[in-house]
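Below: one structure, written as structure tokens.
Heads up, this is only part of the complex; the chains shown haven't been moved.
Letters A, B and C mark the chains as written, and numbering starts fresh at 1 in each.
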Amino acid sequence: MANSAYQYVRDFEQPDALPPSNWIVVRIDGRGFSKFTTKHSFAKPNDLRAINLMNAAALEVTRSLVDVVLAYGQSDEYSFVLSENTTLFDRRAAKLATTVATAFTAEYCMLWPEYFPNQPLTRPFPTFDARCVCYPKRRILRDYLCWRQADCHINNLYNTTFWNMVLQGGMSQTDAELELKGTVSSDKNEILFKRFGINYNNEPLVFRKGSIVYRKYEMKEGEGSGAGKQADPTSRSQMEKERKRKMKAEVVVEHVDLIGDAFWEARPWILAGRRGEVGGE
Amino acid sequence: MANSAYQYVRDFEQPDALPPSNWIVVRIDGRGFSKFTTKHSFAKPNDLRAINLMNAAALEVTRSLVDVVLAYGQSDEYSFVLSENTTLFDRRAAKLATTVATAFTAEYCMLWPEYFPNQPLTRPFPTFDARCVCYPKRRILRDYLCWRQADCHINNLYNTTFWNMVLQGGMSQTDAELELKGTVSSDKNEILFKRFGINYNNEPLVFRKGSIVYRKYEMKEGEGSGAGKQADPTSRSQMEKERKRKMKAEVVVEHVDLIGDAFWEARPWILAGRRGEVGGE
Amino acid sequence: MANSAYQYVRDFEQPDALPPSNWIVVRIDGRGFSKFTTKHSFAKPNDLRAINLMNAAALEVTRSLVDVVLAYGQSDEYSFVLSENTTLFDRRAAKLATTVATAFTAEYCMLWPEYFPNQPLTRPFPTFDARCVCYPKRRILRDYLCWRQADCHINNLYNTTFWNMVLQGGMSQTDAELELKGTVSSDKNEILFKRFGINYNNEPLVFRKGSIVYRKYEMKEGEGSGAGKQADPTSRSQMEKERKRKMKAEVVVEHVDLIGDAFWEARPWILAGRRGEVGGE
């Protein structure tokens, strides 16, 4: 029963390394979460316990994978951005997607009792699919993140209006849906303000902006500018030093705008290249 | 903050549908399991609680995905075979790999207390990577499964001998490794028998053969032969009927040889095509 | 000016080997041939010189690539079928597609004066794009060839009717198109017969069936059945012997039906596997 006669089956595996010099986004999405949230009675339009659980899981995943430079989450999805030059798992797409997705799933399941202490998790257990997408330029990666944050805003404005119409306004879900059909942002803002006295802009940032997870460094002088560096940043010892520094760095969760430049300008190391350049690619 | 300006980032997602008319194997592998098993004090060479936990998780995954026709597990890996013509997730590789891997991970974490009641699961939590491989012919798929079962045998014979030398024979791990270097199967069998009175062939089948998970049908007359069928098996109502029948079918775990023909001949429906043909492809 | 600093750019090449144990079809298509045929005054509905030129080019390509087991051509396209287990160019898709396409293009250009002696070839010169498609089963490969031959029939019946209406019947192209809209095969057969006395079934086979190019062997006893073989067909010397035999075999062009079984049953070696099996895969 030697297995050499069967080894040829390995040739059927197809290589799936993602091309070098591209930012890699691994986005996970909750599977069947509309059913899951109903079954576990999530609050509408937003359940803060559920958001905090998502963020806690993302924080642990980011902590354990130092090549994650930033993660952005909203609703039942989270996007993990891997450094442009990461060599994690030799950039193999299946390894990256399944590692992030299973790590997130394990954290979500294990952290659940902390956030939903009185509600045991029942089958079907929460799971997440994942996909990898490559972004060849920093500017396009930023547009990807803008896309997700703009999506968060649009959905949250809709959901906030809809659920106020239903829960406070006593409308049926069908009627609320019907009335909202074709409305634009200003219409929804007006409904919220006129009928329910809600100024949408005062809603909590965590709902309006989603959640950003990243490593908080103390910037050292000259960093992020490419200037004044003497140690070769690609040398093995420098890279190891860098890895250790990232392992020790505090990972934080924030709820701020990342569409404008302010967020990035204040944290230049997040999208810095391997050599610390921030500017032209 | 409309998101239309950012929608172009979606064009960077690459299609990843696997080619039609190929058996799809999704194989999951425990990540960092040698550390994990040490930390959680798994018995050597085999920990029956851990094997039972793997099998219980595989059973649940198989139950929830009716297109899984068979799963084979050994050590910290499990291969899920999807029907040749499955249209699950439009055969998208990332969806398939992450769905199977996260479902398995969730089950493993949630079922843990049942199998290790006195040992809380601690970080890093168990996770599994996964990959999809396409096999164009039934015969090659069977060779894949032979490869994994032959591998199970080879590893188990080695581990059984090694750990008896260490645990019963009092050798150091280094010495045992050294002595086993270059030995063939018969040498190991002899060590086991002469030194420890162990006839390897009497070792439990679950260790020697691994675990096979599949749906146990009652074969209806004429089935699996393609003969005597009248209903069109590709019609929507027939497919739905078939799906329901699979949902209801008992899922079992067995520890038997799948290298020879006997297993397959006794269970012709497992690798039957969509129309019930078993023979020439 | 050493080039070692630039070598990293090689890492951007993505592997493109096609999966093993799949029939590979390389189909070439004339680029912009409706313009090209007009410019070079091809006869309508079929120009026999042009068809003969296509076939002559296909013959040379088949002759030069022994792993081509069959080629099928119609109109300005040709499909080259490569043996299921070919290792030509390590099955790399780009190599296969460009080699076949450029060899065909070179032959087409160089053979042109033989078939169009009084018409010099002018810019834009004839070119062909190509794509590779994998077929995992013999039966599906045959369906691919059926698809192309059925397409040949459908187009030729339409074109024969259309051009008779225009050239013999004196109709404008617009009127002919209009009248043919929505007609089925029997309608076109009737137009041909009633108006122009043409029995479509008597039209030349080369127009109705397209062209099949393949190697004509003398079958040796026991071949194609897998029975009675003694020499290992995968040994290096046997494979070399086989290659030489193919190099010497006559390559022929025929115009016959390949949708039914007759063609294949009379020439079992064409789709035989590496070991000469013809039956179940």
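The criterion applied here is as follows: contacts are C-beta pairs under 8 Å (C-beta built on N, C-alpha and C of every residue); 3 or more make two chains touch, one makes a residue touch a chain.
Worth saying up front: this structure is predicted, and the values here are computed from it rather than measured.
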| item | value |
| --- | --- |
| Total identical subunits in the assembly as filed, 3 in place | 4 |
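Assume only the chains that are shown with their structure count from here on.
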| item | value |
| --- | --- |
| Contact graph of the chains (line, ring, star, complete, other) | complete |
| Copy pair chain B, chain C: interface residue numbering same or different (half cut) | same |
| Euclidean distance of C-alpha centroids - chain A vs chain B, Å | 31 |
| Interchain centroid distance [CA atoms averaged], chain A/chain C, Å | 50 |
| Mean-CA-position distance for chain C and chain B (Å) | 42 |
| Overlap residues in chain A, where contacts from two or more other chains coincide | 8, 12, 14 |
| Residues on chain C engaged by chain A in the complex (per definition of touch) | 8, 11-12, 14-15, 19-21 |
| Residue ranges of chain B in contact with chain A within the complex | 1-3, 5-10, 12-14, 28, 31, 60, 64, 93-95, 97-99, 101-107, 109-110, 121, 123-135, 140, 143-144, 146-147, 150-151, 153-154, 259 |
| In the complex, chain C residues that touch chain B | 19, 21-22, 134, 136-140, 279-281 |
